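Of the protein chains in this complex, one is absent; all others appear in place.
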Amino acid sequence: MRYIPNTSEDRQAMLNSLGYEKIEDLFQDIPEQVRKAAVFDVGQGMSEYELKKHVRALAEKNQTVDQCISFMGAGAYDHFIPSFVDQLLLRSEFYTAYTPYQPEISQGTLQAIFEYQSLICELTGMDASNASVYDGATATAEAANMAVAATRRNKILYSKGLHPEYAQTLKTYCWSQGFEVEEVDLEQGITSAGQAEEKLNKKDAACLIVQYPNFYGCVEDLEELAKKVQAQKALLIAVVTEPVALGILKSPGELGADIVAGEAQGFGNHIAFGGPYLGFLAANEKQIRRLPGRIVGKTRDVDGKVGYVLTLQAREQHIRREKASSNICSNQALCALAATMTMSALGKEGLREMAETNLQKAHYAYRQLTSLPQVKAVYPGQAFFNEFVIELPKPAGEVIEELRKEGIWPGVNLSVICEDLNKCLLVCVTELRTKDEIDRLAERLGGVL
Amino acid sequence: MREPLIFEISKKGRKGCYLPPCDVPTQKVGEMIPEKYLRDKKAELPEVSEIDVVRHFTKLSTYNHGVDTGFYPLGSCTMKYNPKINEELSRLTGFARLHPYQPEETAQGALELMYTLQKDLCQVAGMDKVSLQPAAGAHGELAGIMVIKAYHEKRGDLKRNKVIVPDSAHGTNPATANMAGFKTIEIASNARGEVDLEALARALDDTTAALMLTNPNTLGLFESQILEIAEMVHKAGGLLYYDGANINAVMGYARPGDMGFDVVHFNLHKTMGTPHGGGGPGSGPIGVKKRLAEFLPVPTVEKADDGSFYLNYDMPDSIGKVKAFYGNFLVMVKAYCYIKALGTDGLKEASEVAVLNANYLMENLKKTYHLPYDRICKHEFVINSKNLKPYGVHTLDIAKRLLDFGYHPPTVYFPLIVEEALMIEPTETESRETLDDFIAIMEKIHQEAIDNKELVVNAPYNTVVRRLDEVSAARNPIIRWKKDE
Partner (left out) sequence: MYPVELKYTKDHEWVKAEGNIVVVGITFHAQEAMGDVVFVELPEAGDSFDEGESFANIESVKAVSDCYAPVAGTVVEINEALLDSPELINSDPYGEGWMVKLEIEDVSVLDDLLTAEQYQAFLKEEE
């Protein structure tokens, strides 16, 4: 009976009014063989109280980032989220609504998405943004797809500084579409301009994908790369996994990117064991109609009042079907709403302040850690925002294990991602870490080495 | 007055967010980052106080209609009630505050939940193995069709470059096939609204990679010849893909695996009661038969001999990753809670009442509206406004008039094979009284259309905005706010 209002008397009366005796009569169109086989077992239903107890017990088996001092980033960033955000997300007019296909009764979602698109444009320095896609990795794959359509070339170049999970996702998408994929190496932690140029000179690449700042924390020289890319009529796709960085770094748009793809989880969305997050996708004016997914536009109603609608829908799967450039149907509306509320609350000054605090704390941590005699900076001299790589005298896994016992998660073990970095840790320091916590990391790390 | 844009209430110097202080010794910014990388102009975010933000978004929420606001019979979308307990439990810090790269030993509860959800979805669908990674239904479709591609490739069966879809299919089906590098072959439905076996036979050959099918289909009709269809496709060397959008109709009565399907995706945000969120996040796990398990996206969650749970990346034939990390985890938590609350019998009962409610509505509405396929439906059905055409009233007008009575309209103009279609899905969580009220209003609008056309074609009147000019929105797209406008 859970969540079903119709009583058994209601049901019987309804059945009888239709001329049936029992509920099974409504399933006679299913072949008997199929019906008989359809037995399954997911256990007995639980009362709400039992469920609460059961699920709480599962949650308690996990250790959260609040129960330790975490320096983990690598595409999932723990930033401050104002309390009001979650309370507003619980306004059920937002979360129990579907896609705003009926604009007259969806102005809340539509206007919020319009504001989201505007904020993403401001942040990335681009002309247009869609309403969000699944996550940063799929945004990157969709961006590559756009570049192929725009250039009619089907080779994708990406920098080794792209988040490895994004690169894997990109490769999966490209394999299925029959696109070629080629990696451009790093030199001293940033994309090798020489190698990029060499590959671009073949004039068969649709785009070069560069993460900014890159996976290893280094800030790439997008401007230089943009020139090389555009000289060969390819597109520069900038990927941003840490959007807070754009509070202080020049926007990719200003530096010449044609498309900016990325992950906006860092604004208002919990790290949540990897999801749900939200991918953003922004482009310059020329590429507006190649943007996949939903886009909200401003218009007026019959009385001349301002209103918002889903627009440019003829690009999308429900109209273009097999000719649509992407099959995406939904967006991450509620995650985008959380990001919109958080960016609004931060505002012009708050975003800058947040970015600068990240920068200061990360650089302080860098100085403290690299002043330990056993710890080596892996990319010395490269500019970084809130993440950097250090090399330890022994496998990173062992160090993580030892520090974990003391309640410190010192960073992400890069050996899991890239074998030649087996003694390396990717350390992330956001505004949430305090000086004491950073000092403690330095002290304890020194202690276990 | 309508709420302005958040940018329009900005006032210099206001702030709505109070950050932890910078308590470390600082350096000059220019010493850390070369000037050429630094913004010389701050991004134009609004400057608003906390109460400004809170009031702004509270006001916006009042412009929306959700399931909690009122009846939402949007066909194909399964707008059932979203249990509040699931919202509470998914927000436990033990789930929300986990880092995806934290050691597996510290996330055993999360992994156990995922493992059990994988098993439970296998049960419901009659499949052997599930991957939770896809983020939405369309994303699941893409992953599933990629799995099929990898299967044929591994066997060296390289000429299979076509995917067959019925003309009643969701738009995502052909778009997915295209995105996975296949050609789409569309086949016509027969007079019963089902797959035409002769058309299918003509389309099948040694280039067929798969048939994508929804069952019940988008007309809400069960494909009664599904076993014959499966046999034909398999005989031709193709595989069967099940679009799981409509599983809410058949839990406990038909499992895709038993019908002969090889791959299925779920929409947890439809069937398993997780909220739609105004368009997402959803979750679109895929399930496959044993012979396809090796191609699933990595990682899957496995249980070790010692009883612990781990992420398995050791799948050399996997299609790879289809997104970062492991899927929309917090959505999975809600779906898990839903399945555990209902249990085996509850899920079956949900499908039973969903189908009962749909048939009840259909039988009553066909007294006034035209029903193109008059037979038992499953969880949804399609009527049309053909009878009203002589009065100059169209489906869109009926949908807009419904807004004035506080309803979200049905899905309109889909499926494409029914002219002026209205696709109605009441779900199991609506009472008979709600259905009766809706029937009465639909009858009233029908009468209005005959007696007073102008009233209907100019609707709605009671909404925050009225019909919007979509043509100028698309001709001259204004898709962002700009500072000096």
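Letters A and B mark the chains as written, and numbering starts fresh at 1 in each.
What we mean here is this: a contact is a pair of C-beta atoms (placed from the backbone, for glycine too) under 8 Å apart; a residue touches a chain by one contact, two chains touch by 3 or more.
Just so we're clear, the structure is a prediction, and the values are computed from it rather than from any experiment.
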item	value
For the chain not depicted, the shown chains it touches	A, B
Residue touching the undisplayed chain, where the options are A:54, A:227 or A:289	A:289
Candidates A:39, A:231 or A:314 - the one touching the absent chain	A:314
Residue ranges of chain A at the interface with the undisplayed chain	289, 312-314, 319-320, 323
In chain B, positions touching the absent partner	413, 470-471, 474-475
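The rule is simple: only the chains that are shown with their structure count from here on.
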item	value
Chain A-chain B separation of Cα centroids, rounded to whole Å	19
